[in-house]
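A protein chain is absent from this complex, but the other protein chains hold their places.
On to chain A.
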Amino acid sequence: MGAAVFFGCAAIAFGPAAALVLLTVAAEPLRVIVLVAGAFFWLLSLLAASLLWFVSVQLSGREDAALLLLGAAAAVLLQELCRFACFKLLKKADEGLATLSEDGRSPISLQQMAYVSGLSFGIISGVFSVVNILADSAGPGTVGIHGDSPYYFITSALLTMALVLLHTFWGVIFFDACERRHAGGLGLVVGGHLLTSGLTFLNPWYEASLGPILILTLCTGLWAFGTAGGSYRNVLKCLSCK
């Protein structure tokens, strides 16, 4: 506990996101706006999901794991729905920007918007999941004193990092699939999200939850890389600085 845990976990959870934002988003005003807009859409989805869960809890009169499972699944589906809404809006904006610019190309491409909106979903989702935990970690206390896992903070941080990256990748894949009307891609993104969320239900059995999630992150990353146009040859070319 204390400052070390706080800063360490914050860096683990948001290090990649912060680097991505600082290096790729912060300099361009349009991307910052897309970032904030994406966060807003995610918040809307969370609001809807919470409303659903709240109503179901009130109606059933009790709060149990099944309702929570349902709530989490609804949250995932609503997030993907809002991602789709975000896609529609950004596509329209892209067309508008293209019409307005002098050479018929908008100053920001749909793929860039896909990446930034995915990143924004990831950041806001990660922040909402972990910021209260981080705030608690800076204060006094003993982790897991009632028999829970003592690794709560670090696993939360790692899960958050994975989630941020996953959302970024899903954003890229999702937008590409929507653009090309590829239902398979859509299905896999939604499926992957449901799988990730489902795996977290296995906490605190971290070998079964954290491990596969990190592997899933890697695979989704490679897939997104391929979708965005990357390939082995590109990587080689980049590394050899040609």
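Heads up, the rule we're going with is that contacts are C-beta pairs under 8 Å (C-beta built on N, C-alpha and C of every residue); 3 or more make two chains touch, one makes a residue touch a chain; residues count from 1.
Please note the rule applied: contacts and distances are computed from a predicted model.
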item	value
Chain excluded from display, named as in UniProt, from "Sodium/hydrogen exchanger", "Presenilin", "Large ribosomal subunit protein bL21m" or "Serine/threonine-protein phosphatase 2A 55 kDa regulatory subunit B"	"Presenilin"
Which residue of A:66, A:135 or A:222 touches the chain not shown here	A:135
Residues from chain A at the interface with the omitted partner, ascending	29-30, 32-33, 36-37, 39-40, 43, 46-47, 49-51, 53-54, 63, 68, 71-72, 75-76, 79, 92-93, 95-103, 107, 124-125, 127-129, 131-133, 135, 152, 155-156, 159-160, 163, 196-197, 200-201, 203-204
